[in-house]
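For this view, one protein chain was removed and the others were kept in their places.
In this document, chain identifiers A, B, C, D, E, F, G, H, I, J and K correspond to the written order of the chains, with residue numbering beginning at 1 in each.
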Amino acid sequence: MSSLRPRVLVLHGPNLDRLGTREPAIYGTMTLVALNERLQQRATAWNMALTLCQSNSEAEILDRIAGAPSKYDVAMINPGGLTHTSVALRDAICASPLPFIEVHMSNIAAREPFRRHSYIAPVVAGSVVGLGVISYEVALCAARQIWDNRHVA
Amino acid sequence: MSSLRPRVLVLHGPNLDRLGTREPAIYGTMTLVALNERLQQRATAWNMALTLCQSNSEAEILDRIAGAPSKYDVAMINPGGLTHTSVALRDAICASPLPFIEVHMSNIAAREPFRRHSYIAPVVAGSVVGLGVISYEVALCAARQIWDNRHVA
Amino acid sequence: MSSLRPRVLVLHGPNLDRLGTREPAIYGTMTLVALNERLQQRATAWNMALTLCQSNSEAEILDRIAGAPSKYDVAMINPGGLTHTSVALRDAICASPLPFIEVHMSNIAAREPFRRHSYIAPVVAGSVVGLGVISYEVALCAARQIWDNRHVA
Amino acid sequence: MSSLRPRVLVLHGPNLDRLGTREPAIYGTMTLVALNERLQQRATAWNMALTLCQSNSEAEILDRIAGAPSKYDVAMINPGGLTHTSVALRDAICASPLPFIEVHMSNIAAREPFRRHSYIAPVVAGSVVGLGVISYEVALCAARQIWDNRHVA
Amino acid sequence: MSSLRPRVLVLHGPNLDRLGTREPAIYGTMTLVALNERLQQRATAWNMALTLCQSNSEAEILDRIAGAPSKYDVAMINPGGLTHTSVALRDAICASPLPFIEVHMSNIAAREPFRRHSYIAPVVAGSVVGLGVISYEVALCAARQIWDNRHVA
Amino acid sequence: MSSLRPRVLVLHGPNLDRLGTREPAIYGTMTLVALNERLQQRATAWNMALTLCQSNSEAEILDRIAGAPSKYDVAMINPGGLTHTSVALRDAICASPLPFIEVHMSNIAAREPFRRHSYIAPVVAGSVVGLGVISYEVALCAARQIWDNRHVA
Amino acid sequence: MSSLRPRVLVLHGPNLDRLGTREPAIYGTMTLVALNERLQQRATAWNMALTLCQSNSEAEILDRIAGAPSKYDVAMINPGGLTHTSVALRDAICASPLPFIEVHMSNIAAREPFRRHSYIAPVVAGSVVGLGVISYEVALCAARQIWDNRHVA
Amino acid sequence: MSSLRPRVLVLHGPNLDRLGTREPAIYGTMTLVALNERLQQRATAWNMALTLCQSNSEAEILDRIAGAPSKYDVAMINPGGLTHTSVALRDAICASPLPFIEVHMSNIAAREPFRRHSYIAPVVAGSVVGLGVISYEVALCAARQIWDNRHVA
Amino acid sequence: MSSLRPRVLVLHGPNLDRLGTREPAIYGTMTLVALNERLQQRATAWNMALTLCQSNSEAEILDRIAGAPSKYDVAMINPGGLTHTSVALRDAICASPLPFIEVHMSNIAAREPFRRHSYIAPVVAGSVVGLGVISYEVALCAARQIWDNRHVA
Amino acid sequence: MSSLRPRVLVLHGPNLDRLGTREPAIYGTMTLVALNERLQQRATAWNMALTLCQSNSEAEILDRIAGAPSKYDVAMINPGGLTHTSVALRDAICASPLPFIEVHMSNIAAREPFRRHSYIAPVVAGSVVGLGVISYEVALCAARQIWDNRHVA
Amino acid sequence: MSSLRPRVLVLHGPNLDRLGTREPAIYGTMTLVALNERLQQRATAWNMALTLCQSNSEAEILDRIAGAPSKYDVAMINPGGLTHTSVALRDAICASPLPFIEVHMSNIAAREPFRRHSYIAPVVAGSVVGLGVISYEVALCAARQIWDNRHVA
Partner (left out) sequence: MSSLRPRVLVLHGPNLDRLGTREPAIYGTMTLVALNERLQQRATAWNMALTLCQSNSEAEILDRIAGAPSKYDVAMINPGGLTHTSVALRDAICASPLPFIEVHMSNIAAREPFRRHSYIAPVVAGSVVGLGVISYEVALCAARQIWDNRHVA
């Protein structure tokens, strides 16, 4: 299950396909395609293998998570609205041996009260929140270091 | 993106395919097919183009909403049980430039306490609640007037 | 108690006399006089008899509701601030054999948290919320259809 | 301020003018006129002077309470819906030197949750709840005994 | 199961054996023996058969209630502290065909917050609260009238 | 709408007509007449025109507020019990262009929990609380300074 | 719609495909395939026809429930994480004429607080919770008896 | 402490002596004697030794539980109203080395809100809820299997 | 009622008879018999008369407390699970002229949330919590000093 | 401890050193130095001795309050963020024989929900809130009158 | 790190320097100096080394706790108002290998509701509450016994 360089799965949840047009005051103007390209460039520079996917379907995300352990070393997830509502997603992450990093572009602590509760945060390794596109980049940086720590120690 | 007559999308959420047999004391005895026919007749009479669809899948509804702005002028949605549980649906509506009208056949304020909380109500233009089949009809009437206001002013 | 055309009572609650000047960003710039005229025109066009009144006094509204069954077939009410605070108003509506339609111009679900609780919503036939002047118009449309349904069946 | 026989004020709050027709499953079929007659008969039999009034107006009830100490020895009040919403009524009772007995015909503890909270109960001498017309009769009986206790001791 | 005069069971719950010495500022100085005598005198005057008992044991009170229907027509209960804590007592009263009248000497609405919740109030016919010894007397008066109503109608 | 000296409206809400006799441990022994005289003397000394009125009627207070903008520059209000219960009063103040100063003689933060919630405080310019008669005097002082600031700047 | 032997539908919700590897301290080490085999053996022994399916998709589960009445007599469901979040699932069960038995392998009452709330429990016939694989077996036993009771009576 | 066949203790809590007459719409018409006979027949058929007892006394139930480990292998308990109120009962079960199965005839999740909280559920092995008499039967079935599992493994 | 040396009553509540075997990780391995012996030795050393009793019955504890004032100077109580559920026990302690010291062996603040609420703590003189057997010893020490203070001053 | 003119201590709490630059939309543009000068001018005009200090340290503020009674007659405090979080500050004010006036420049009732709770408000003599710099001035006016009242009476 | 006799650190938190003058009805009339002397006498009698300090500064208390493990065997702390507000203090105690005993002179369970929540209680070994000066003495007694237990075992 180990590999020569870290294999990272990035899961974009519901509505993230609409980045760039969706509430740009909150989410910025970069599209998901552009964001994914930028992450791929970083991954190449940092010698990481990156798989990116987006889905509006909770079921598809659960299936992806179920199949991930044999293919990836670390997972990053921006669960979108499922963050606050999906126990099934929480259960899927709990059931996975992979370390997960939760990513949010907006500062969910500064928005509506219901966004302050997360079913996901307690079951991931860590979270990066509020930094827009930078949130993804530093999460990728963290994924790299988590993998390094495991392979050095 | 404008048109000669209002193009309206009507989204029926989970379980609405079972209208007519589902708890008739609450939802009445008219089937979804009959309801849709009646709405089409009204739309024809009022010179509106109506597209009707039903889905039990949150993901499919999100996809429909994402694709709607290029095809419709106004949207009506009866989110069914998603009303009370789906932040993803709320986010999709927020991300849309279309005006949405929320429709409920039953008086959700008079039922179980959990139905009194709606993730959807704060992000739609308005709501019509509790009037059975009439809820849809007057929402259609409202859609017509919203469109008229925008094209007159 | 029946009649040849629907007789509708419209009750405007506290502060609605100030429409047009009161927080126009929320309530628009049309005055109550102009709104009432517009509703009368609609009523004439739809062959309905409309009685309109406004009061800042809860007691006067209770008295109106008590006297309504012998004079009207349907009632529409915009309870204003009483929506969230008056059990007496709720009791009055419960005690009435008339169907009531609750009307709000602003989207109360999108405002302060205390506006999300309504003593009135659970005891009316239905509600139309958030569509400004259109809220009244489609409520009138609903009143017409409620009356039709009762006289056809 | 004393007298040869107890002078009792009975205040019926909002909507009690509709007794007999109002939700008879909850409030019974006796009208307010009939109830008042029955209470007057009891009062005569028990040598008490009874003044009865009903109002839908909180302000009028506050005025009545303010003027009561010079004319009455004991007060009985069925505050109706104000029970659960009026701090002003609570303040008026607190400000009065008269003993108040709160009366409810229906068992408010067995109805909607909001009826379980009372602004009035903590500031009256005592309460009689749930016994329909009997609630008033035994409250009258209690008024008699409160007066007796004060004039014997 | 009927009888020529009303047979009434009075149940005094935990700690009521200490009346007279227990917090006299709240409960007065009359002992339980004296209170019971006074109630017996009233019962004789009003042609009622009265059975009085006190117990600190929830189990004994449940047993009494289970055996009551064949021996009594009406029951009065001052559940003491069990008012706020015993679902078993509530269930026992629910399971009984007898009408129950709940009695409290102190005004429980004006004391600690936890006394404002009652498991018992929603399942009794009615309650008399806050009038000290008079609470019992007027409850007895109510018991008489409940019985009269049933035998007249 | 401007004037040579500040014109101030002082609104005393429900039960304030009973000042002096009402719970003197909380509200002091000065009557409303004496308080009003004292405020008039201050106003004269500070070159302010003062209009004082008291009402137990929410409707009358709403009417007064609706009519105030053409006659006054600043308003002071002691809403009494309406502070904690009236959304209609809040709406009326919101709808007014005048600056309002809320006044309470007692320290409402140190009394019953329900007095800690205020519908009014969030919509006034400021509040003076807990200083008895001095509360009114320093509110008057504040009204003077608000007016000065507006006419100097 | 009746049959010679009970036809039972067993619905396994999200993440149950991962039984055996998923948090074995909580869910045990038996895989879903093995569990299904064991249930089929029991069903054969008890003369029952068993249909088993698992899905991570809420929509697919709703569709299954909608189609069930014509094919099955009783349904068993382990809703997984949907237990705590899906009003749509609750609505689907409410809309069904079949008796449902809710099954949980883990003792959800002894886990995180959010698992103590269930949208499903109030609308099923009954629940079996906390007994691991035995939960399913005794639910099957219950399904048999429910069917027997209906065909004997 | 082991035995050749499972020895099971069945504890019926408060008010269960009244089965058959107690709220038959909720609890059915079978008496406790008949229920116990039926359970004994099952136990005989399944080669189990069954001890059945009922008590309205919390203390007696605590004593029974304390003495159980030397005499029984598994315990079944229907705690009645104590389910929602007794920390002492919870402590007693926690302190016992026996596996407990909680049984409820009615669906407590579908009744009053206070029945949704259970002190007992988190400390038992599992629960069977809502199936009337069948609840007991399948709990017995579960007890058999728990014992089998322990003696096979 | 005074005496030459302090007479102390120690009440052990429900389940404390099981000390030593009951959850030893929480309550330690010393039995109640051994604990009582140790307390008697301390009492002898400190010249105190000690009466020790344990009961699983709330009613018996209430009776003991009712009878205590004539026989003891100070009372110590470990109410076990009744701490969190018994208003009747609270009332009994309130009604007693004796000073009570509440004792808990485990640190109830560090356990389940429901153990953080105590009906007893607000009505005792003081509490000693979390120190295992030492909790009893220092409570005995405190009882000695309370008695000394009263007899010196 | 008395004096010829009122000696007033003004305590500015955490972050008030940043007035003028800190969120000017909320706190205005006047610096603390300028504010203090203005207050000194008022104090001179009104014949009051004013001591002003600011600290970000809760401990320093507690020390100041402890030392105040021998040096001052009245204290004014703007506790800044400590308003909502410091029980120690509340205790210090409670422990002081001086009257305290709480001052807030912003209308804390109109800001984040957590600012609506104050540990300080219930233990001060009174509060002036929301009037910017005027809040301090009228509090000074109030301090003068409190002192006058004490020295006249 | 061990020693021949127990070395105990006593930390008095904010406002305890004002003992004797601070709310004597709650905290008594003994000054901190006198209390400390008394504790030193006890410590000498019981062969313990006692270090006593008081601070109004949370930071100073955190520093003291950080430095304690090398100098003391047991710590006693009366955190004053920090009990209810300081997570930093809780963290400091958690981070320390020393056993802590929490001390309160007043019965915090019988005071304002906010005093019922403690950040400290769940992380100390045990607590002594409500016994005034005796609270400290018996805590010292407990410290002695904790040390003895560790050096005997």
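Throughout what follows, contacts are C-beta pairs under 8 Å (C-beta built on N, C-alpha and C of every residue); 3 or more make two chains touch, one makes a residue touch a chain.
Remember, it's a predicted structure, so these values are computed and weren't measured experimentally.
Interchain touches from the omitted chain, evaluated on the whole complex, reach A, J, K. The chain omitted from view is touched by exactly one of K:L19, K:L35, K:M48 or K:L62, namely K:L62. Summary of contacts with the chain left out: across J:N36, J:S55 or J:Q145, the touching residue is J:S55.
For subunit A, the residues in touch with the chain missing from this view are 101, 107, 109-110, 117-118, 121-131, 134-135, 137-139, 141-142, 145-146, 149.
Contact residues of subunit J toward the unshown chain are 13-15, 17-18, 21-23, 55-60, 80-85, 114-115. Contact between subunit K and the unshown chain involves residues 57-59, 62-63, 66, 85-92, 94-95, 119.
Definition applied: only the chains that are shown with their structure count from here on.
Contacts with subunit C and subunit I are shared by no chain at all.
Two copies of one sequence, subunit G and subunit H, touch each other mainly through matching residues, since over half of the numbers at the interface are common to both. Between the CA-based centres of subunit D and subunit J the separation comes to 47 Å, rounded to the whole angstrom. Centre-to-centre separation between subunit F and subunit J, using Cα means, comes to 23 Å.
Counting partner chains per residue, subunit B has residues 57-59, 85 touching two or more of them. A list of each chain pair in contact follows: A-B, A-G, B-C, B-G, C-D, C-F, D-E, D-F, E-H, E-I, F-J, G-H, H-I, I-K, J-K.
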